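A short write-up of the structure that comes next.
Shown here: the complex without one of its protein chains, the others still in place.
This part shows chain A:
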Amino acid sequence: MVNKIWLGLIIIGFAFAAVKGDINLVTQAAFEGAATGVTVCFGLISVLVFWMGMMRMAEDAGLVKAISKLLGPVVTYLFPDVPKNHPAMGYILSNMSANLLGLGNAATPMGIKAMQELQELNPDKETASAAMCTLLALNTASITLIPTTLIAIRLNFGSANAADIVGSTLLATAIATAAAIAADRWYRHRTFRRTPNPPAPASAITMKR
């Protein structure tokens, strides 16, 4: 589906520019987009380097495991095929709480770290596992408690009560998250009914390091 969307965006864009008679737009936009991609990644470097360093410390100290033991039951429901004390659980939980608090740039490294741990359990390294799809669903719809950026923008433009969107945002994200979880469950059963993900072998649970 990503292949089709990607091709579709480019071809439709090309067609519109051609009809408009301004085909230069395509060249210009393509290189601008490429530059944006690199800029965003370079912006990610500092955040990823810092948080992944912090998280290695947390892992070495046994914190990640402790978190997953403590709050395990919550995620066991959403991620039934991830072994209970697997480090992925700890990272999934930190990713979820960072999203909840609106700590966008702390949530991404934690999500990536969780994905990397899930990849260890994944039998087919090029195809997403059910757990990966669930984690992605949670992140695209992420429940938000405080939309910090938007409150700031509203204040900037003289809102009388900039924070009054907290309630509506929380409600809307809760609905979107419920929909994401439901859709994920539906596809999960359809896709994995015949070959359910076997529980990970014990060797995968022991950490590499």
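Structure notes:
Keep in mind that, in the parts below, a contact is a pair of C-beta atoms (placed from the backbone, for glycine too) under 8 Å apart; a residue touches a chain by one contact, two chains touch by 3 or more; residues count from 1.
We take it that contacts and distances are computed from a predicted model.
Missing chain, UniProt protein name: "Spore maturation protein", from among "Putative spermidine/putrescine transport system permease protein", "CRISPR-associated protein Crm3", "Spore maturation protein" or "Deferrochelatase".
Interface residues of chain A facing the missing partner chain: 1-2, 5-6, 9-10, 12-17, 20, 25-26, 28-30, 32-34, 36-38, 40-42, 44-45, 47-63, 101-103, 106, 108-109, 111-112, 115-116, 118-119, 125-128, 132-133, 135-137, 139-142, 144-150, 153-154, 157-169, 171-173, 175-177, 179-180, 183-184, 187, 191.
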